[in-house]
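Handing you this structure, nothing more for now.
Note that one protein chain is taken out, while the other chains of the complex remain in position.
Up next, chain A:
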(Lines give C-alpha, C1' and ligand atoms only; values in the text may rest on other atoms or scores of the structure.)
Protein backbone atom coordinates (compact mmCIF):
# COMPACT_ATOMS: atom_id res chain seq x y z
CA UNK A 1 0.00 0.00 0.00
CA UNK A 2 2.74 2.36 1.03
CA UNK A 3 4.71 1.67 -2.09
CA UNK A 4 1.74 2.48 -4.26
CA UNK A 5 1.31 5.79 -2.51
CA UNK A 6 4.91 6.73 -2.95
CA UNK A 7 4.62 5.94 -6.59
CA UNK A 8 1.52 8.08 -6.88
CA UNK A 9 3.33 10.91 -5.19
CA UNK A 10 6.05 10.60 -7.74
CA UNK A 11 3.56 10.51 -10.54
CA UNK A 12 1.87 13.64 -9.21
CA UNK A 13 5.21 15.38 -8.92
CA UNK A 14 6.25 14.28 -12.37
CA UNK A 15 2.97 15.45 -13.84
CA UNK A 16 3.42 18.79 -12.11
CA UNK A 17 6.89 19.08 -13.54
CA UNK A 18 5.77 18.23 -17.02
CA UNK A 19 3.00 20.74 -17.05
CA UNK A 20 5.20 23.45 -15.66
CA UNK A 21 7.75 22.83 -18.31
CA UNK A 22 5.32 22.99 -21.15
CA UNK A 23 3.83 26.23 -19.92
CA UNK A 24 6.74 27.89 -18.12
CA UNK A 25 9.04 27.79 -21.04
CA UNK A 26 6.79 29.74 -23.36
CA UNK A 27 8.92 31.47 -25.88
CA UNK A 28 8.50 33.75 -28.81
CA UNK A 29 8.57 32.01 -32.11
CA UNK A 30 11.48 33.43 -34.00
CA UNK A 31 10.48 34.96 -37.26
CA UNK A 32 12.71 33.61 -39.94
CA UNK A 33 14.43 36.52 -41.55
CA UNK A 34 13.96 35.75 -45.20
CA UNK A 35 16.83 36.99 -47.20
CA UNK A 36 17.03 35.52 -50.64
CA UNK A 37 20.67 36.43 -50.81
CA UNK A 38 22.92 39.43 -50.47
CA UNK A 39 24.59 39.08 -53.89
CA UNK A 40 22.57 41.86 -55.47
CA UNK A 41 19.85 39.72 -57.00
CA UNK A 42 16.53 39.20 -55.27
CA UNK A 43 16.43 40.73 -51.79
CA UNK A 44 13.58 40.70 -49.33
CA UNK A 45 13.68 43.55 -46.84
CA UNK A 46 11.58 43.13 -43.72
CA UNK A 47 10.35 46.16 -41.87
CA UNK A 48 8.95 45.93 -38.33
CA UNK A 49 6.58 48.69 -37.24
CA UNK A 50 4.23 49.44 -34.35
CA UNK A 51 0.88 50.41 -35.82
CA UNK A 52 0.35 51.69 -39.34
CA UNK A 53 3.00 54.14 -40.50
CA UNK A 54 1.22 54.81 -43.80
CA UNK A 55 4.12 53.29 -45.77
CA UNK A 56 1.98 50.75 -47.60
CA UNK A 57 1.46 52.72 -50.87
CA UNK A 58 5.13 53.73 -50.88
CA UNK A 59 6.41 50.15 -50.94
CA UNK A 60 4.90 49.47 -54.36
CA UNK A 61 6.46 52.62 -55.72
CA UNK A 62 9.87 51.68 -54.32
CA UNK A 63 9.67 48.08 -55.51
CA UNK A 64 8.78 49.27 -59.01
CA UNK A 65 11.83 51.53 -59.10
CA UNK A 66 14.13 48.87 -57.62
CA UNK A 67 13.64 45.54 -59.36
CA UNK A 68 14.72 42.60 -57.23
CA UNK A 69 13.67 44.21 -53.95
CA UNK A 70 10.65 42.93 -52.12
CA UNK A 71 9.44 44.68 -48.99
CA UNK A 72 7.67 42.79 -46.26
CA UNK A 73 5.94 44.67 -43.48
CA UNK A 74 5.29 43.28 -40.01
CA UNK A 75 3.09 45.27 -37.69
CA UNK A 76 2.98 44.64 -33.94
CA UNK A 77 1.23 46.40 -31.11
CA UNK A 78 3.01 49.34 -29.56
CA UNK A 79 3.89 47.75 -26.21
CA UNK A 80 4.87 44.38 -27.69
CA UNK A 81 6.97 45.90 -30.43
CA UNK A 82 9.70 47.39 -28.26
CA UNK A 83 9.84 44.46 -25.87
CA UNK A 84 10.25 42.05 -28.75
CA UNK A 85 12.85 44.27 -30.37
CA UNK A 86 14.95 44.44 -27.20
CA UNK A 87 14.68 40.70 -26.80
CA UNK A 88 15.67 39.96 -30.38
CA UNK A 89 18.57 42.38 -30.29
CA UNK A 90 19.80 40.74 -27.11
CA UNK A 91 19.54 37.21 -28.41
CA UNK A 92 21.09 38.21 -31.72
CA UNK A 93 18.36 36.91 -34.01
CA UNK A 94 14.84 37.56 -35.15
CA UNK A 95 14.78 41.29 -35.82
CA UNK A 96 13.56 42.68 -39.10
CA UNK A 97 16.06 44.36 -41.44
CA UNK A 98 14.44 47.66 -40.55
CA UNK A 99 12.76 48.37 -37.22
CA UNK A 100 10.81 51.37 -36.01
CA UNK A 101 11.67 52.79 -32.58
CA UNK A 102 9.42 55.23 -30.77
CA UNK A 103 11.07 58.27 -29.24
CA UNK A 104 10.47 57.06 -25.67
CA UNK A 105 12.70 54.07 -26.37
CA UNK A 106 15.34 55.53 -28.65
CA UNK A 107 17.88 56.40 -25.95
CA UNK A 108 17.68 52.87 -24.60
CA UNK A 109 19.02 51.78 -27.98
CA UNK A 110 21.52 54.60 -28.59
CA UNK A 111 23.20 53.32 -25.42
CA UNK A 112 24.21 50.16 -27.31
CA UNK A 113 25.11 51.47 -30.79
CA UNK A 114 27.07 48.33 -31.67
CA UNK A 115 23.83 46.40 -31.98
CA UNK A 116 22.94 48.56 -34.99
CA UNK A 117 24.46 49.43 -38.32
CA UNK A 118 26.10 52.84 -38.08
CA UNK A 119 24.19 54.98 -40.54
CA UNK A 120 27.01 57.53 -40.66
CA UNK A 121 29.04 54.91 -42.51
CA UNK A 122 26.22 54.21 -44.91
CA UNK A 123 25.81 57.74 -46.18
CA UNK A 124 23.72 59.50 -43.54
CA UNK A 125 26.65 61.77 -42.65
CA UNK A 126 25.76 63.83 -45.74
CA UNK A 127 22.16 64.28 -44.68
CA UNK A 128 22.25 65.91 -41.27
CA UNK A 129 20.48 69.06 -42.51
CA UNK A 130 17.49 67.10 -43.67
CA UNK A 131 16.01 66.73 -40.19
CA UNK A 132 15.11 68.96 -37.28
CA UNK A 133 18.24 69.27 -35.24
CA UNK A 134 16.82 67.58 -32.16
CA UNK A 135 15.33 64.75 -34.18
CA UNK A 136 18.80 64.00 -35.56
CA UNK A 137 20.37 64.25 -32.11
CA UNK A 138 17.96 61.75 -30.58
CA UNK A 139 19.34 58.91 -32.68
CA UNK A 140 23.02 59.74 -32.09
CA UNK A 141 25.10 57.63 -29.74
CA UNK A 142 26.25 59.51 -26.66
CA UNK A 143 29.75 60.07 -28.05
CA UNK A 144 28.36 61.15 -31.47
CA UNK A 145 30.33 58.35 -33.14
CA UNK A 146 27.31 56.53 -34.49
CA UNK A 147 23.84 57.29 -35.75
CA UNK A 148 21.40 54.44 -35.31
CA UNK A 149 18.21 55.79 -36.89
CA UNK A 150 16.67 58.16 -39.40
CA UNK A 151 13.68 60.19 -38.20
CA UNK A 152 10.19 59.60 -39.54
CA UNK A 153 7.59 61.80 -37.89
CA UNK A 154 7.53 64.21 -34.95
CA UNK A 155 4.67 64.79 -32.56
CA UNK A 156 4.26 68.50 -32.05
CA UNK A 157 1.25 68.80 -29.77
CA UNK A 158 -2.16 70.39 -30.18
CA UNK A 159 -5.47 69.78 -28.39
CA UNK A 160 -8.31 68.06 -30.19
CA UNK A 161 -11.79 68.71 -28.85
CA UNK A 162 -15.40 67.80 -29.59
CA UNK A 163 -17.34 70.87 -30.63
CA UNK A 164 -20.70 69.21 -29.94
CA UNK A 165 -19.78 68.40 -26.34
CA UNK A 166 -18.31 71.87 -25.82
CA UNK A 167 -21.50 73.37 -27.19
CA UNK A 168 -23.69 71.31 -24.85
CA UNK A 169 -21.57 72.39 -21.90
CA UNK A 170 -21.91 76.06 -22.83
CA UNK A 171 -18.26 76.47 -23.77
CA UNK A 172 -17.10 78.28 -26.91
CA UNK A 173 -16.57 76.09 -29.97
CA UNK A 174 -14.48 78.33 -32.19
CA UNK A 175 -10.90 77.06 -32.21
CA UNK A 176 -9.29 80.42 -31.45
CA UNK A 177 -11.63 81.08 -28.57
CA UNK A 178 -11.02 77.57 -27.28
CA UNK A 179 -7.26 78.09 -27.46
CA UNK A 180 -7.69 81.24 -25.39
CA UNK A 181 -9.50 79.25 -22.68
CA UNK A 182 -6.30 77.46 -21.68
CA UNK A 183 -2.97 79.22 -21.99
CA UNK A 184 -1.77 77.14 -19.01
CA UNK A 185 -2.60 73.68 -17.67
CA UNK A 186 -4.25 75.29 -14.64
CA UNK A 187 -6.61 77.04 -17.04
CA UNK A 188 -7.21 73.71 -18.77
CA UNK A 189 -8.21 72.09 -15.49
CA UNK A 190 -10.39 75.12 -14.66
CA UNK A 191 -12.13 74.75 -18.02
CA UNK A 192 -12.57 71.09 -17.15
CA UNK A 193 -14.36 72.08 -13.91
CA UNK A 194 -16.73 74.22 -15.94
CA UNK A 195 -17.29 71.42 -18.43
CA UNK A 196 -17.97 68.83 -15.73
CA UNK A 197 -20.50 71.11 -14.03
CA UNK A 198 -22.56 71.27 -17.22
CA UNK A 199 -21.84 67.96 -18.95
CA UNK A 200 -24.08 65.01 -18.37
CA UNK A 201 -22.25 61.73 -18.09
CA UNK A 202 -19.34 62.87 -20.26
CA UNK A 203 -15.71 63.32 -19.31
CA UNK A 204 -13.32 66.13 -20.02
CA UNK A 205 -10.41 63.96 -21.14
CA UNK A 206 -9.63 60.29 -21.71
CA UNK A 207 -6.72 59.54 -19.43
CA UNK A 208 -4.76 61.46 -16.84
CA UNK A 209 -1.60 59.62 -17.83
CA UNK A 210 -1.65 61.33 -21.20
CA UNK A 211 -2.19 64.74 -19.63
CA UNK A 212 0.72 64.11 -17.30
CA UNK A 213 2.93 63.01 -20.15
CA UNK A 214 2.13 66.14 -22.16
CA UNK A 215 3.11 68.36 -19.25
CA UNK A 216 6.39 66.48 -18.83
CA UNK A 217 7.23 66.67 -22.55
CA UNK A 218 6.90 70.46 -22.44
CA UNK A 219 9.42 70.94 -19.66
CA UNK A 220 13.02 71.81 -20.50
CA UNK A 221 14.04 68.84 -18.36
CA UNK A 222 11.84 65.74 -18.19
CA UNK A 223 12.21 62.75 -15.90
CA UNK A 224 15.97 62.45 -16.42
CA UNK A 225 18.70 65.06 -16.11
CA UNK A 226 21.36 65.15 -18.81
CA UNK A 227 23.57 62.73 -16.83
CA UNK A 228 20.93 60.01 -16.94
CA UNK A 229 19.93 60.50 -13.32
CA UNK A 230 16.28 59.89 -12.63
CA UNK A 231 14.89 63.09 -11.10
CA UNK A 232 11.24 62.15 -10.62
CA UNK A 233 11.50 62.34 -6.84
CA UNK A 234 13.11 65.77 -6.76
CA UNK A 235 11.82 67.64 -9.79
CA UNK A 236 9.37 70.45 -9.06
CA UNK A 237 8.04 70.19 -12.55
CA UNK A 238 7.20 66.51 -12.22
CA UNK A 239 5.55 67.13 -8.86
CA UNK A 240 3.53 69.99 -10.28
CA UNK A 241 2.35 67.90 -13.23
CA UNK A 242 1.43 65.05 -10.91
CA UNK A 243 -0.52 67.33 -8.55
CA UNK A 244 -2.44 68.91 -11.38
CA UNK A 245 -3.30 65.52 -12.87
CA UNK A 246 -4.49 64.37 -9.44
CA UNK A 247 -6.63 67.49 -9.11
CA UNK A 248 -8.26 66.71 -12.45
CA UNK A 249 -8.84 63.08 -11.45
CA UNK A 250 -10.43 64.09 -8.18
CA UNK A 251 -12.76 66.44 -10.05
CA UNK A 252 -13.94 63.40 -12.03
CA UNK A 253 -12.66 64.70 -15.37
CA UNK A 254 -10.94 61.53 -16.48
CA UNK A 255 -12.72 58.86 -18.47
CA UNK A 256 -10.20 56.42 -16.87
CA UNK A 257 -9.15 54.81 -20.10
CA UNK A 258 -5.80 53.19 -20.71
CA UNK A 259 -4.38 54.18 -24.06
CA UNK A 260 -4.44 51.49 -26.77
CA UNK A 261 -7.03 49.29 -25.03
CA UNK A 262 -10.20 48.26 -26.90
CA UNK A 263 -12.23 50.33 -24.42
CA UNK A 264 -10.19 53.38 -25.34
CA UNK A 265 -10.81 52.84 -29.03
CA UNK A 266 -14.50 52.26 -28.46
CA UNK A 267 -14.75 55.48 -26.43
CA UNK A 268 -13.73 57.54 -29.47
CA UNK A 269 -16.68 56.13 -31.38
CA UNK A 270 -19.08 56.71 -28.51
CA UNK A 271 -17.82 60.24 -27.92
CA UNK A 272 -17.54 59.87 -24.15
CA UNK A 273 -14.81 62.46 -23.66
CA UNK A 274 -14.41 66.02 -24.90
CA UNK A 275 -10.68 66.64 -25.30
CA UNK A 276 -7.56 64.67 -26.08
CA UNK A 277 -3.96 65.75 -26.38
CA UNK A 278 -3.26 65.61 -30.05
CA UNK A 279 0.19 65.12 -31.44
CA UNK A 280 -0.10 65.07 -35.21
CA UNK A 281 -0.19 61.26 -35.39
CA UNK A 282 -3.22 61.19 -33.10
CA UNK A 283 -5.43 62.80 -35.75
CA UNK A 284 -5.32 59.67 -37.89
CA UNK A 285 -6.17 57.59 -34.88
CA UNK A 286 -9.20 59.72 -34.00
CA UNK A 287 -10.42 59.62 -37.57
CA UNK A 288 -10.01 55.87 -37.79
CA UNK A 289 -11.68 55.12 -34.45
CA UNK A 290 -14.65 57.45 -34.87
CA UNK A 291 -15.51 57.62 -38.56
CA UNK A 292 -19.03 58.83 -37.73
CA UNK A 293 -17.81 61.88 -35.86
CA UNK A 294 -16.77 63.78 -38.97
CA UNK A 295 -16.99 67.53 -38.42
CA UNK A 296 -17.45 67.16 -34.68
CA UNK A 297 -13.78 67.30 -33.81
CA UNK A 298 -11.71 70.44 -34.06
CA UNK A 299 -8.13 71.33 -33.18
CA UNK A 300 -6.99 74.06 -30.77
CA UNK A 301 -3.60 74.83 -29.29
CA UNK A 302 -2.28 72.80 -26.39
CA UNK A 303 -1.95 74.41 -22.94
CA UNK A 304 1.46 75.13 -21.52
CA UNK A 305 3.41 75.79 -24.71
CA UNK A 306 5.13 73.60 -27.23
CA UNK A 307 6.39 70.09 -26.74
CA UNK A 308 6.98 66.90 -28.62
CA UNK A 309 5.05 63.73 -27.92
CA UNK A 310 5.88 60.61 -29.85
CA UNK A 311 7.37 60.24 -33.27
CA UNK A 312 9.72 57.53 -34.42
CA UNK A 313 13.01 56.57 -36.03
CA UNK A 314 13.80 53.75 -38.43
CA UNK A 315 16.83 51.75 -37.33
CA UNK A 316 18.87 48.95 -38.89
CA UNK A 317 19.70 46.18 -36.41
CA UNK A 318 23.23 44.86 -36.93
CA UNK A 319 21.86 41.35 -37.53
CA UNK A 320 20.31 42.54 -40.79
CA UNK A 321 22.31 41.14 -43.68
CA UNK A 322 21.58 43.79 -46.28
CA UNK A 323 22.50 47.07 -44.64
CA UNK A 324 23.08 48.94 -47.92
CA UNK A 325 19.75 47.98 -49.45
CA UNK A 326 17.97 48.61 -46.17
CA UNK A 327 19.65 51.98 -45.79
CA UNK A 328 18.62 53.03 -49.30
CA UNK A 329 15.05 52.18 -48.43
CA UNK A 330 14.90 54.10 -45.13
CA UNK A 331 16.69 57.05 -46.66
CA UNK A 332 14.02 57.13 -49.31
CA UNK A 333 11.14 56.58 -46.86
CA UNK A 334 12.30 59.43 -44.63
CA UNK A 335 13.04 61.85 -47.48
CA UNK A 336 10.85 64.99 -47.48
CA UNK A 337 8.78 63.97 -50.52
CA UNK A 338 7.76 60.70 -48.90
CA UNK A 339 7.18 62.26 -45.48
CA UNK A 340 4.80 64.70 -47.13
CA UNK A 341 2.86 61.85 -48.73
CA UNK A 342 2.69 60.04 -45.41
CA UNK A 343 1.42 63.20 -43.74
CA UNK A 344 -1.32 63.65 -46.30
CA UNK A 345 -2.25 60.02 -45.93
CA UNK A 346 -2.12 59.56 -42.15
CA UNK A 347 -1.36 62.86 -40.43
CA UNK A 348 2.09 61.78 -39.20
CA UNK A 349 3.95 65.07 -39.24
CA UNK A 350 7.25 65.35 -41.14
CA UNK A 351 10.50 65.84 -39.25
CA UNK A 352 12.13 67.54 -42.24
CA UNK A 353 12.09 71.36 -41.93
CA UNK A 354 12.42 72.01 -45.67
CA UNK A 355 8.74 71.12 -45.91
CA UNK A 356 7.69 73.61 -43.28
CA UNK A 357 7.23 76.40 -45.84
CA UNK A 358 5.86 74.10 -48.50
CA UNK A 359 2.26 75.07 -49.20
CA UNK A 360 1.24 71.49 -49.66
CA UNK A 361 2.00 71.08 -45.99
CA UNK A 362 1.02 74.43 -44.51
CA UNK A 363 -2.24 74.71 -46.41
CA UNK A 364 -3.29 71.19 -45.55
CA UNK A 365 -6.61 70.81 -43.77
CA UNK A 366 -9.01 67.98 -43.13
CA UNK A 367 -12.78 68.06 -43.46
CA UNK A 368 -12.97 65.59 -40.63
CA UNK A 369 -11.56 68.17 -38.24
CA UNK A 370 -13.99 70.85 -39.29
CA UNK A 371 -11.45 72.04 -41.88
CA UNK A 372 -9.03 73.01 -39.13
CA UNK A 373 -5.75 74.14 -40.71
CA UNK A 374 -3.85 71.22 -39.23
CA UNK A 375 -0.90 71.68 -41.57
CA UNK A 376 -0.33 75.14 -40.18
CA UNK A 377 -1.11 74.20 -36.56
CA UNK A 378 1.35 71.32 -36.49
CA UNK A 379 4.03 73.20 -38.40
CA UNK A 380 3.98 75.92 -35.75
CA UNK A 381 3.92 73.31 -33.00
CA UNK A 382 6.91 71.46 -34.44
CA UNK A 383 8.96 74.61 -34.93
CA UNK A 384 8.43 75.74 -31.34
CA UNK A 385 9.58 72.47 -29.79
CA UNK A 386 12.57 72.83 -27.50
CA UNK A 387 14.48 69.56 -27.46
CA UNK A 388 14.32 67.64 -24.23
CA UNK A 389 16.88 65.07 -23.20
CA UNK A 390 15.36 61.58 -23.19
CA UNK A 391 16.84 59.23 -20.60
CA UNK A 392 17.54 55.54 -21.11
CA UNK A 393 14.29 54.20 -19.67
CA UNK A 394 12.09 57.19 -20.48
CA UNK A 395 9.24 55.04 -21.81
CA UNK A 396 9.19 52.72 -18.77
CA UNK A 397 9.37 55.62 -16.31
CA UNK A 398 6.36 57.35 -17.84
CA UNK A 399 4.50 54.03 -17.85
CA UNK A 400 5.11 53.51 -14.14
CA UNK A 401 3.91 57.01 -13.31
CA UNK A 402 0.89 56.51 -15.58
CA UNK A 403 0.03 53.32 -13.66
CA UNK A 404 0.22 55.30 -10.42
CA UNK A 405 -2.30 57.79 -11.75
CA UNK A 406 -4.39 54.81 -12.89
CA UNK A 407 -4.52 53.51 -9.32
CA UNK A 408 -5.89 56.85 -8.15
CA UNK A 409 -8.45 56.84 -10.95
CA UNK A 410 -9.62 53.36 -9.98
CA UNK A 411 -9.87 54.41 -6.35
CA UNK A 412 -7.41 51.70 -5.35
CA UNK A 413 -5.05 54.17 -3.67
CA UNK A 414 -4.90 57.70 -2.31
CA UNK A 415 -2.63 60.10 -4.23
CA UNK A 416 0.01 59.84 -1.50
CA UNK A 417 0.02 56.06 -1.54
CA UNK A 418 0.21 56.03 -5.31
CA UNK A 419 3.14 58.44 -5.32
CA UNK A 420 5.02 56.40 -2.72
CA UNK A 421 4.55 53.28 -4.79
CA UNK A 422 5.63 55.07 -7.98
CA UNK A 423 8.88 56.06 -6.29
CA UNK A 424 9.57 52.56 -4.98
CA UNK A 425 8.68 51.02 -8.36
CA UNK A 426 11.10 53.41 -10.05
CA UNK A 427 13.81 52.41 -7.63
CA UNK A 428 13.50 48.76 -8.57
CA UNK A 429 13.49 49.60 -12.26
CA UNK A 430 16.56 47.85 -13.51
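Just so we're on the same page, contacts are C-beta pairs under 8 Å (C-beta built on N, C-alpha and C of every residue); 3 or more make two chains touch, one makes a residue touch a chain; residues count from 1.
Everything below uses one rule, namely that contacts and distances are computed from a predicted model.
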{"item": "Chain left out of the displayed complex - its UniProt protein name, from \"Gas vesicle protein\", \"Nucleoside recognition\", \"ABC transporter permease subunit\" or \"Fe-S oxidoreductase\"", "value": "\"ABC transporter permease subunit\""}
{"item": "Which residue of A:56, A:77 or A:354 touches the chain not shown here", "value": "A:77"}
{"item": "Touch criterion as defined above, residue of A:87, A:145 or A:167 at the omitted chain", "value": "A:87"}
{"item": "Residue, one of A:49, A:85, A:98 or A:267, that touches the chain absent here", "value": "A:267"}
{"item": "Residue numbers in chain A that touch the chain omitted from display", "value": "8-9, 12-13, 15-21, 23-26, 77, 79, 83, 86-87, 90-91, 256, 258-264, 266-267, 270, 272, 396, 399-400, 402-404, 406-407, 410-413, 429-430"}
